[in-house]
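All protein chains of the complex are present and in place, except for one that has been dropped.
So, subunit A:
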Amino acid sequence: MAMRQTPLTCSGHTRPVVDLAFSGITPYGYFLISACKDGKPMLRQGDTGDWIGTFLGHKGAVWGATLNKEATKAATAAADFTAKVWDAVSGDEILSLAHKHIVKSVNFTQDSNCLLTGGNDKVLRIYDLSKPEAEPQEIAGHTSAIKKALWCNNDQQILSASEDKTIRLWDRNTKEAVKTLSFEASVSSMEYIADGEILVITYGRTIAFYNAHSLDLIKTVDAPASIHSASLHPDKDFFVAGGDDFKLYKYDYSTKEEMESYKGHFGPVHCVRFSPDGELYASGSEDGTLRLWQTAVGKTYGLWKCVLPEELSSENSDALYCPPPEIKA
């Protein structure tokens, strides 16, 4: 029996959600951090969306947020010209790294020892978190603001996407640009999949997949609307994308066919990411909410319950919440 997707809405933010990231799978499950223009990034339990805590300290919009693999540390990039490192268990601020302009992106290395930052001052910075007082290593080259900076290829290289319409691959040691990709338009998002070395890039209405080592194009897919973010499923069988038309799209990665589209958000979708186990994906929107969507609709997982038709009409259905059809504004 075909079932209709019930997205789970995580409220709490008061302004647009511009970035989100999942941790790896830890003994306590996996976690999700959301960056919001209200300046208060939040940590949530990844499979349920339950709020765990809010990182308080930034004095401006938070543009980027990330968690380390173990979800013990968080990092945020903000319009108050700082990147901050947080203890993701206690919620305490550990470090505040001053920058010369709005910081847009933060990313930990696999061992959580180094933090990569990038922002409007066009410079990539590498901070050694064991020596926070020391000056960061700097990599210059971009001619416009950096939107996203990621470690890749075993933390030996760095991928950066900028408003200068290029994506550059840098060698971490020589600080030289190994390769550059140029586009007609500014890249709206970038995702790096370590397992398989795939880079997912979005620009205009296109979702493009590249080999992260060679930066060779694998394939491109065009969506019905301008796309702000896309994410590839860990098993690489599908990918999801969202953008200007408020919808979430699900595509078959091999055939490039659009499989499903989901309405739900009341504003453009700014970010979308698959969970580390691929069972759900989270989207952040201009409407200030995060929504969790099931990959396999109808499956029992997290807060979603697979209910057989008989159970729905029996007395046992008191514990279940059957959402009414969405009221369209």
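We adopt the following convention: contacts are C-beta pairs under 8 Å (C-beta built on N, C-alpha and C of every residue); 3 or more make two chains touch, one makes a residue touch a chain; residues count from 1.
Operating definition for what follows: contacts and distances are computed from a predicted model.
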I want to check something: the complex is missing a chain, and I'd like its UniProt protein name from "Pyruvate dehydrogenase E1 component subunit beta", "Cis-aconitate decarboxylase", "Gem-associated protein 7" or "RNA polymerase II subunit 5-mediating protein homolog". "Gem-associated protein 7"
Using the document's definition of touch, tell me which of A:8, A:35, A:193 or A:212 contacts the absent chain. A:8
Which residue of A:127, A:192, A:274 or A:304 touches the chain not shown here: A:304
Among the options A:42, A:161 or A:207, the absent chain makes contact with A:42
Touching residues of subunit A against the unshown chain: what are they? 1-6, 8-12, 28, 42-44, 48-56, 72, 87, 89-91, 292, 294, 297-298, 303-307, 312, 319-323, 325
